[in-house]
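The complex is shown incomplete by one protein chain, all other protein chains being positioned as in the whole.
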Amino acid sequence: MAVHEGVHGIGESIKRVEDARFIRGKGTYVDDIVLPGMLHMFLLRSPVAHARLVSINADAALALPGVVAVVTGKDLEAHNLAWMPTLSGDTQAVLATDKVRFQGQEVAAVIAESPYVAQDALELIEVEYDPLPVLVDPARSLEAGAPVIRDDKEDQSSNHVYHWESGDKDATERAFAQADVVVNLRTHYPRSHPAPMETCGIVADVNPATGKATLYMTSQAPHAHRTLFAIVAGLPEQNIRIKTPDIGGGFGNKVPIYPGYVVATAASLLIGRPVKWVESRQENLISTGFARDYHMQGELALNRDGKMLGLRVKLLSDQGAFYADAQPSKFRAGLFHIVTGSYDLPAAHVVADGAYTNKAPGGVAYRCSFRVTEASYLIERLVQTAAYELGIDPADLRLKNFIQPEQFPYRSATGFEYDSGDYPAAMNLALEKVSYRDLRREQEEMRAQGRLIGIGLASFTEVVGAGHGKDYDIAGIKMFDSAELRVHPTGKAILKIGVQTQGQGHETTFAQIVASELGIPSEDVLVQYGDTDNVPYGLGTYASRSTPTAGAATSVISRKLRAKAKKIAAHLLETSEEDIEWETGRFFVRGAPDRAVTIQDTAFAAYTNMPDGMEAGLEGVHYYDPPNMTFPFGTYAVVVEIDRGTGEWKVLRMVAVDDCGVRINPMIVEGQIHGGLTEGFATAAMQQIAFDEDGNCLGANFTDYLIPTAWETPDFETFATVTPSPHHPIGAKGVGESATVGSPAAYVNAVIDALAHAGVRNIDMPVTSAKVWEALSQAGLAE
Amino acid sequence: MEITVTVNGAQQTADVEPRTLLVHFIRETLRLTGTHVGCDTTSCGACTVLLDGTPIKSCTMLAVQANGRSVTTVEGLVTNGSLHPLQEGFKEEHGLQCGFCTPGMMLVSAALLEDNPDPTESDVRWAISGNMCRCTGYQNIVKAVLWAAEKGRTESADASQAS
Partner (left out) sequence: MFPSAFEYSAPDSLDQALAVLAERGDEAKVLAGGQSLIPLLKLRFAAPAMLVDVNRVPGLNGVAEEGDLIAVGALERHNGLARSDLLKTTLPLMTSAAPLVADPLVRNLGTIGGSLAHADPAGDWGSVMLALEAQFVLQSARGERVVGASDFFVDTFTTVLEPTEIVTKVRIPRPRGSSGGTYLKLERKVGDFATVGTAVQLELDNGTIRRAGIGLTAVGSRNIKATEAEASLVGAEPTEAAFAEAADLASRAAEPSSDLRGSAEYKRGVVRTFVRRGLAQSLAAARGDD
């Protein structure tokens, strides 16, 4: 067989395989699935934030034609299903039994023949609540005498959830004692929500004859969910099959297990028919895993010449009513302790406490890399503040303190070992592309004309690829990931991976890895995922882990198959293995390049002409335990102008330099960055889930929780540097969350930079036009 | 109430409750699931279809209002087995990631290009400002539409040369 020219492997911006169905409207999302006899489930939710659940009367609902069942917490209690474990070792109510603890909490479920009837039935259920005092401020939650929200837990006598520390307290104190200057920043990273365009849902199909449960679910981690379902619901794990259809965006929203999934499955089991539950947008925003809500106090100790000596952080996390962060179990505050960022900080100490409030549970979501968004925001805002306090240019202050390339691998003051990085290169490229020094001059000139321009920088280092089994597990399951590769006789291949795309293009990019490693053109490699009966166990896709873990597994298994293929090639070429050389797609005899066989030839032979004693086939599975995390990084530069009459700010330029190591498909990498820069813009400019004193959620729909449109969203200029990860088989690091991690501070720094000359140092996000106007007015800069 | 709607060129007759939303008629009665539901406040545009060629949010119209009228959904973009230039453009320019907003984006853009075959970037951003996307940041969507516009202009230039 002839060698294929061009395998379209790593580094090529090939067009996406998955597009074929989406552009035709032929994607299959959960709500598109219709099964014979399928019923529709709607959830009744609490209108109040904290109350005793006195009584539920569903008689009128049950009497409505078309209503098949109403399920309450009491019903679930009989099956030990009223409560379920969370991914953070807490428990969460599936359907309320004693109390409701946040507005929107699940109270009852109606199962009916049609969604219109189910909605009608919901209105007929009568629930009596006995209101209790509401806590919406985590600081107030921790005050002595505050009502205990989690009185369901025996050992819980307050609203304190956890205490966690990282770093060296003494060394940090010494550093602060020596410092010339201590810069302070107190900031609240507001509660927001990942809000993917598709909400969460499930079609639960428990076959009454076989007991097999097929769950079509919006799940970013199908295997982990299967195991948890088996444990929680007591269903035999081999009888649970989770199939993720196409997922319309995840961003961490589809990592937790939600009550709706559990109730739908229980309902299908009890009724013997498939049950569909697809939540509304309001339900999505009011009850599913929110993001952020960290109250942070940061202090940076420096010398007068700008050298950083130490960092101290105290943070209070608003956990909502149940501690349900989707994060590796050993970390109470995720990977927040990456907070020393890109800087050579010899000493750091982080103290974190979590508190319960009467709000929805969650916290780790929205492309945060397990709280790296919060950490990166804090350090980049602190560094910017320090620049103003010291009178040093913000770019120069960063350059002065960067970890230098020769310092890698770099052990941080909080115990991370950064794999590789070249922070000055990324910064200098960003400064060049945005014409930074010229801009500084223009800024001054324009200020003289009464125009307010600001330049904001952020040089982030983030940490992804969870992770090494010793340190990283989700609910006890180590965070390896997997790839199973099988090459067919005709030289085509099928790759099955344990990660779960929600738009990241795995069907294309993972085939590219196989193409580069094995020389099989990527279009000949079918990628499968999301069916727990058929793909190897994996921990799913979130926290930018797919490329670092399953991507590595794919590379490793490809190389294993190549090693076997080499033996077959030697057999076919009638020479010894030591004489065989490889170039992409073919094996040849050293010194006689025309004596060659293609990878396809060896595949065919694996079934038809094996060497004596060799097992048939060309396939294998690898479970990859990453030796370390990977550390993507970059520098973002944002230029804004502020309207002095209204406080509105407009992004004039957004320059993004990202380094995610080797880039498998630059087009797809760029797409990920565009998306993250937009979500970062949204976070900085307009997003928050706010609550009033009574715990009413003020961000439970898209008219209050704002998603920017194409009109507000700026144009992005993206650039790359490439610093491969030394420990990853193909040197790739992962990139899905770099932009949400790094950009909010860049936008905010730009706005502050426009006002810093008048003494303004901080505006908390969302940096609304109203807040800017207040700052302008106070600084005497308003029109 | 019995209604007859021409959907993607074919007449569809069905008996619906007056309260049935057009999007549910399309998705559930006609089983055309390329039109999506993304919100409950008429905010997101994932449900966009063309009503007599005009882009509207099908979640905010009753099916009975479409009686006697024509609707184009994403499934109607392919003509004679060929992809619409917009469908090609979205693939060429990586204008989609999860695909959920894509049908709406393509349909509103199709209407734009009918009206204005040579839009600026600003025209495109304005035209799609009723459609939300979380994945792409819009930049490649704009490029996709401009790609399709260029292709459309080239094709009609060729066609008029040929005639």
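Letters A and B mark the chains in the order given here, with residues in each chain numbered from 1 onward.
FYI, a residue touches a chain if its C-beta (ideal position, glycine included) is under 8 Å from a C-beta of that chain, and two chains touch if they have at least 3 such contacts.
Since the structure is predicted, the reported quantities are computational estimates derived from the model, not experimental observations.
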Visible chains that the absent chain touches, using the contact criterion stated earlier: A, B
Selected residue (touches chain absent from view) among A:S166, A:S192 or A:S280: A:S280
Per the touch definition above, residue among B:V7, B:L32, B:M61 or B:A148 touching the missing chain: B:M61
Options A:I494, A:L526 or A:A690, residue touching the unrepresented chain: A:A690
For chain A, residues in touch with the removed chain: 115-116, 119-120, 123, 280, 645-648, 686, 688, 690, 698, 703-704, 706-709, 711-712, 768-770, 773-774, 777, 782-783
Absent-chain interface as seen on chain B, which is shown: 1, 17-19, 21, 37, 40-43, 45, 48, 54-57, 59-62, 64-65, 67, 108, 126-131
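Heads up, the rule we're going with is that only the chains that are shown with their structure count from here on.
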Mean-CA-position distance for chain B and chain A (Å): 30
Chain A residues within the chain B interface of the complex: 15-16, 18-29, 31-32, 34, 115-116, 194-199, 246-249, 251, 280-282, 502-505, 667-668, 670-671, 674-679, 701-703, 707, 709-711, 713, 715-716
For the chain B and chain A complex, residues of the former touching the latter: 17, 19-20, 24, 27, 31-41, 43-44, 46, 73-75, 77-78, 83, 87, 90-92, 94, 96-103, 106, 124-126, 128-142
